[in-house]
Structures are given as C-alpha cells and as structure tokens.
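Note that one protein chain of the assembly has been removed; the remaining protein chains are unaltered in position.
We call the chains A, B and C, going by the order they appear; numbering starts again at 1 in every chain.
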Amino acid sequence: MQYNSTELMTVVASRILKNSDVCFVGIGLPSAACNLARLTHAPDITLIYESGTIQTKPDVLPLSIGDGELCETALTTVSVPEMFSYWLQGGRITVGFLGGAQIDKFGNINTTVVGDYYKPKVRLPGGGGAPEIAAFCHTIYVIMKQSPRAFVDKVDFITSFGHGDGPDQRKAMGLNTSGPSKIITDLCIMETEEATGEFIVTSIHPGVARETIQENTGWKIRFAEEVAITDAPELEELEALRLLNEKTKMAHQG
Amino acid sequence: MQYNSTELMTVVASRILKNSDVCFVGIGLPSAACNLARLTHAPDITLIYESGTIQTKPDVLPLSIGDGELCETALTTVSVPEMFSYWLQGGRITVGFLGGAQIDKFGNINTTVVGDYYKPKVRLPGGGGAPEIAAFCHTIYVIMKQSPRAFVDKVDFITSFGHGDGPDQRKAMGLNTSGPSKIITDLCIMETEEATGEFIVTSIHPGVARETIQENTGWKIRFAEEVAITDAPELEELEALRLLNEKTKMAHQG
Amino acid sequence: MQAKIQTLQEAIATHLFDGATVAMEGFTHLIPFAAGHEIIRQGFKNLELVRMTPDMIYDQLIGAGCVRKLRFSWGGNPGVGSLYRLREAIEKGYPQPLEVDEHSHAAMAAAYAAGASGMPCAIFKGYYGADLEKVNPSIKTLACPFTGERLVAVPAIRPDVTIIHAQKASKKGDVSLEGIVGVQKEAVLAAKAAIVTVEEIVDELQPSSPNAVILPSWTVSAVVHVPGGAKPSYAHGYYSRDNKAYMDWEAISKDREKFNQWLQELKSTDYAV
Partner (left out) sequence: MQAKIQTLQEAIATHLFDGATVAMEGFTHLIPFAAGHEIIRQGFKNLELVRMTPDMIYDQLIGAGCVRKLRFSWGGNPGVGSLYRLREAIEKGYPQPLEVDEHSHAAMAAAYAAGASGMPCAIFKGYYGADLEKVNPSIKTLACPFTGERLVAVPAIRPDVTIIHAQKASKKGDVSLEGIVGVQKEAVLAAKAAIVTVEEIVDELQPSSPNAVILPSWTVSAVVHVPGGAKPSYAHGYYSRDNKAYMDWEAISKDREKFNQWLQELKSTDYAV
C-alpha cells in the first residue's frame, strides 16, 4: 500500500508507545501518533494534553491543545497550574513529545527565534510547555521532518534542553530523566548514543539512501554499527490513521 | 430576659460583624457568633471554614470544622491547599476569629503549650490555621473568657502574633493587616490602643465592676477615657441563638 | 463587595485604562473575544497584556495598536501557524514595537497561582539548560534552603484587570465555569479588578458538584451577559470551537491590508454573537 512520509512518521512514532505509557501530547503529529497507538496496539495508553485533560480518548484529532473533544472524552480535567505542578513537574508523565524549527545533534530544540533573540529574523511561537516537558517526562520522543535547515549543527536558541553538548550534563543539573531518546524523521530513526550524548541513526526507512540522510542533516551524521530497516506501515495502521484523519478533517471544516 | 455569660459573649461578637464581611470561622464561640449574625442583622455575611467550604449557611452549628452540613450548604468547597493559599494568604478574608489558652496585653495568643515547649506541662492542640489567620485576615476578633490564667502578662509561647510588644511591629514585618483589634470577653470589650499597641477596656458588660475585670486580668489593665456600657442582649438575639443551640444539640446527640 | 451586572461597554469603560496591565485568559476554551473586541473599539493604548497563549485575540489587539508589552509563553495560532500581527510587532515594530516578557507555560501558570496567593513570586523547578533564562532578567534562581537544589523564581502576575468568559453567573454575581478551566480562577483572584462575561445569567447557580469551579460574587468586579462572547473559541455545553475561523485567520493576519479591513469592520459594528 502506498503511503506518504507524514503517514510513515506517524506510524513509526505510534509503534514505540506502550500500553502502560502516560503521554504528554502536543498538537499535530504527536497527537496523531498517540491516538493512532490508542486505536491500534495500545488501547489503554493514557493521553494527557497540557490544557488539563487527563486520560482523554478523542474521536477526532484536536486542532488546538484544548478542543472540546478532549475534555468531553477525558476521565477528568484539571486546572493548568495543577497540570504543570502535580502532573508534569511531579514526575507522573512517562513520555513527552517535542518538535521544533531546529534541533541539533544533542537533541537541543529551538522553537523560539531564528536569528538573534532581541532582533529576530523569524519570531517563532516560543517554548510553551516544552522547557519543562523536556525536563520532567521520563523520556522524550521528537518527531520532525528532516532538512538541513531544521537539523542544524547549533541551534540559534535552546528552548528546550536535550543533552547540552555531551553526555551526563542532565545528571549534573540534577535531572534524573532521560531527555530526548529518539528522533523520528521522514527518513530514519535516530537514537541517543550513551557514550557521547549524540544522536545517531539506528533505523532507516524503506528506500532511503544514507546519502539522503546526510544531505538533510546539518552535521556530520553517524550511523549505528547495526542499522535496521524500518518496517513499512501495515495496512491496518494506515487504515486506522486515514480514518482518523478523515474524521478530523470533516470535523474541522465544520 | 436572663442570659448567661456565654450567650452574652456570642451576642456581642455577632454584633460587630457586617453584612459585607468575609469571615474565616473557627469552631465553638466564633462559629456561633458568625451564624447568629447571619441569622439576625447580617443575612449575606460570607462564612468560610478552613475545611474549604466557602459561603456556607449551616442550619446547625458544626461540631468540627468540617461537618457535612458545612459543605452541603456552601456555594462551593475547595481543597485545603487552595483555601490557605488563594483565599487566606491571598488576602480575601476580612475577619478572622481567634481564641486560645493564653493571651497577653498585645494580643499575642498561645494555643501550643503551657510551660516549656520541649517539656510541656500541658500540651495544647497547637496552631492549626491560627498563625496565618492572625497574619492575613484584614482584622482579628478574639473571643475568650476572662481569667488571670488566660489573660497573662506574658504568654508561654506565641502561637499567633498580635502586636508583639508594642505598636507598629506588624508593619515592620511587612504585614499590612490590622491584627487583633477587639477582644470580647464575658466581662468586657477590649480594643487596641493605637499609640501603644496595648488592649484597653472600651466597653463594660452590664453589671460588671471595674475591679472584677482587673481581678481577672494578669496585667495592669487600663480603661479608655470614655468607657461604654455594653448593650444587653436583646430578645430576638437570644431567641435566635437559643434556637440555633437547641437544633445543634439535637443534631449532635444524634 | 458584590459584582455589578453591567453592559460590556460599561464594564470595559469602567475598569480599563491606558497603560493598564490586562490579563485575558482562557486556555483555548472560553477565550473572552467579545471583551477583547470592545477594548479595540474603545481604543485603549499601551496596554501590557498577559496571557499564556496570546492566540488570535491578542493578535487582534496587537494589530489594532493597543499593546505596548506582552507577557506570554506560547504565541502561535494553535494547529495553524503564526500570529502575524504579533510577529510583525516584534520583528518590525509595526504598528508599534512590542516589548516581550517571555516565559514557559509552567512559569506562567505558577506566576498566576502566586498572584492569587498573595506571593511576590512563584518558585518552581524549571528552565534546565534553557536559554530563556539568559535573555529574560525576570527569571532568577535560588537554592532550596534544605537540599541546596536549584529552584527558579519569576515575579507573580498581578494584573490591574483580568477578563474571562464563563458559562454562568447568578443574579448576585457568583460565577461558574466548567470544562477546560485553564488559569482563569487564578487570573481573577490575582487581579485588582475582574470582568467576567457569561453565556447565561440565572436566578441561582446549581453547581453539578460540591467541588465545582466557582468564583463568588465578591471576587468579581463586573459580570456581563454576552452570549457567544467566546466565539470563535468555545463554551463547553454551549457551542464548539470554530476551528475553521482559526484556519481562516491565517490569511487575514498575514496581510496588513486584509487585517485593516477586518479592523474597520469590527469598529463599525457592535459585538457579534
């Protein structure tokens, strides 16, 4: 079955989620991946959106982080101060998803500005929940389309901290969470190399050449000793995702 | 009409409450006084108990600070952390009531220990909400039976701060609330003298001699230049109070 | 002091002033759009706006030239893209320069709670290795007096005026809100004055639970009956989010001329339900 690269990324991301995970879900691809996981292999996965909705099971994907659908299908909805204090900072969340305009090889992410902070070339939306999601979720998965403008040697601004510029920096700061551990792109999966804190390619999506990955990466990318070939999306996965997207599109066009 | 000294204290305390007051109510006499005010001249007075019940209108007096009656008749009930942070510390409460085992002439109150803290002669219940009630309510009224053991020259332990040992100490601490401003006893009403921070007698209950007040006070008590005679409880006040007490007694003997 | 029931025009005219610090809250849900539009119509200037997610509502106020400064944590059109009026103000100083005081969500939420609690600052754990701390002098660190652990402090939010939209108020002015309640309770309790627009005014609130989210009348300055006052945002139990309007905003926001047309139209009409 044919699929596009967004579908591939979403399916790959959904597969790494476990039934026992408690996910802090961002809008866009993470929301699609988390709900796809819930509709396929992880029916009891707990989804939390920063709007305060806990254990929500939306029938269509929300456009915003606080669509009514999220609250109506949630076990309960708490205030935003409670969400960030008791639930996120309290260490209750196992998986956070992040994306951004720029990421470097240590998983530091920029969603704040392109250029100088005080005289930005492009003013991006800013951090939102990301700085503390990066700190307090037990692990972080990143979903981003790969391009040399996005996968850069050095981000213009560290909005959310990954591994700094080497291993063990998180621990030195008093953080006992793992930080970004996987990046899912449209070309491959990267994972943190423990010894260096650097992201290296561990799985290549079907039909992608190593050179393509390097061309779309702003640093000298390294490959794991054993690199897997990512399993292509299966029929059921694609069908579930497309049904979800179709229902969503109809709902949003109102 | 005959009345006893507890009834007198309750009625006198109820009279100083205004319809617009937001009261942080303690159990016992303050609770009786606040509800009597609500049932007589201040029908819209807002009563808050530290159990989290806001704008409550109990039909019988609660035995504890969190009887079911309080929640069932409240506008809303919030968590205890919210009560102490947003409502009390947030400066939303106009009147707090305090009582205790000992009080001195500056309105400092002891409800912690008689004797040494580490080797107490009598271990009292402790501060509970009092230290912060004394700090954050706009003003404090004290209700206590007068005796030389209770009205002492120096309290064994300052559980809740009144005026320290002179005027302007609250301001120096960064507090802009007035602290204890009236003490209602079974013999008289005392009020803070601005220049000294000391409590002086401003109204004497009917039939009480000045000597009796001095005999029941552990410090050299002073009288205001003009001392009023407290109005005796009126028929309607006594009837309302007795009905409330009767309903309460029946409810508690269950 | 009980809330006054006022018209939207009266409530905004009574409590707003040029240069005021104003928080209009509602986390995606219950955003007080009608009140925002009335501020534009009355032409207030140099406001210091506070809001976790500026959203379309602040894009409009910024584009209309009402705003000098913004305290915020995420400035985008959720699920759609940029807020171009906000970006033009920061990137190009158009229609006037916009000073920013930028934080994370966790910091903003804690700062509202601190404001409601009478605290001078909020103290939490956050900004590990994040550059925001380097560019915003209102982020400071301190050490836990017991463990030495690094903690972060930001100033409490204490708006001159907070404006929210809620589902219901009673005639006495007690307010109830339900669903995604965001930071509205904190924003109201942190403010010197609070305006609440509501879908309905009822004789008596009949809360669904003893622990329902209620703001008593004596915590609110003005209650205004504005059915539909959160559109194109939504009101749980009343109407859904108009996601299409958010998507359509992209084209208006992107183009100064289209925005100015939108603005002229807004100014020439009373609030749209």
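Here is the rule we go by: a contact is a pair of C-beta atoms (placed from the backbone, for glycine too) under 8 Å apart; a residue touches a chain by one contact, two chains touch by 3 or more.
Owing to the predicted nature of the structure, the values given are computational and were not obtained by experimental measurement.
Asks: Given that one chain is not shown, which residue among C:Gly118, C:Pro159, C:Gly173 or C:Pro232 touches it?
Replies: Looking across C:Gly118, C:Pro159, C:Gly173 or C:Pro232, the contact with the absent chain belongs to C:Gly118.
Asks: Pick from C:Val67, C:Met108, C:Val161 or C:Val213: which residue touches the chain that isn't shown?
Replies: C:Val213
Asks: Pick from B:Cys34, B:Ile143 or B:Ile158: which residue touches the chain that isn't shown?
Replies: B:Ile158
Asks: Applying the definition given at the start, please give the residues of chain C touching the unseen chain.
Replies: 117-121, 123-125, 138, 140-142, 144-147, 149, 151, 153, 155, 178-179, 181, 207-213, 236
Asks: Suppose we count only contacts with the excluded chain; which residues of chain B make the list?
Replies: Given the touch definition above, chain B has residues 27-28, 50-53, 62-68, 70-72, 77, 79-81, 83-85, 88-89, 108, 112, 117-118, 120-132, 134-136, 157-161, 164, 169-170, 173-175, 251-254 touching the missing chain.
Asks: So which bits of chain A touch the chain we can't see?
Replies: Here the touching residues of chain A are 20, 22, 46, 54-55, 71-72, 74-78, 85-86, 89-92, 136.
In the analysis below, only the chains that are shown with their structure count from here on.
Asks: Based on mean C-alpha positions, I'd like to know which chain lies farthest from chain A.
Replies: Taking each chain's C-alpha mean as its centre, the farthest from chain A is B.
Asks: Which chain is the middle one, judged by CA centres?
Replies: Closest chain centre to the overall C-alpha centroid: C.
Asks: Approximately how many whole Å separate the CA-defined centres of chain A and chain C?
Replies: Distance between chain centres, rounded to whole Å: 28 Å.
Asks: With chain centres taken as the means of their Cα atoms, state the distance from chain A to chain B in Å.
Replies: 57
Asks: Mind pulling the residue numbers of chain C that touch at least two other chains?
Replies: 113, 185-186, 213
Asks: Tell me, which residues of chain B touch at least two other chains?
Replies: In chain B, no residue touches two or more other chains.
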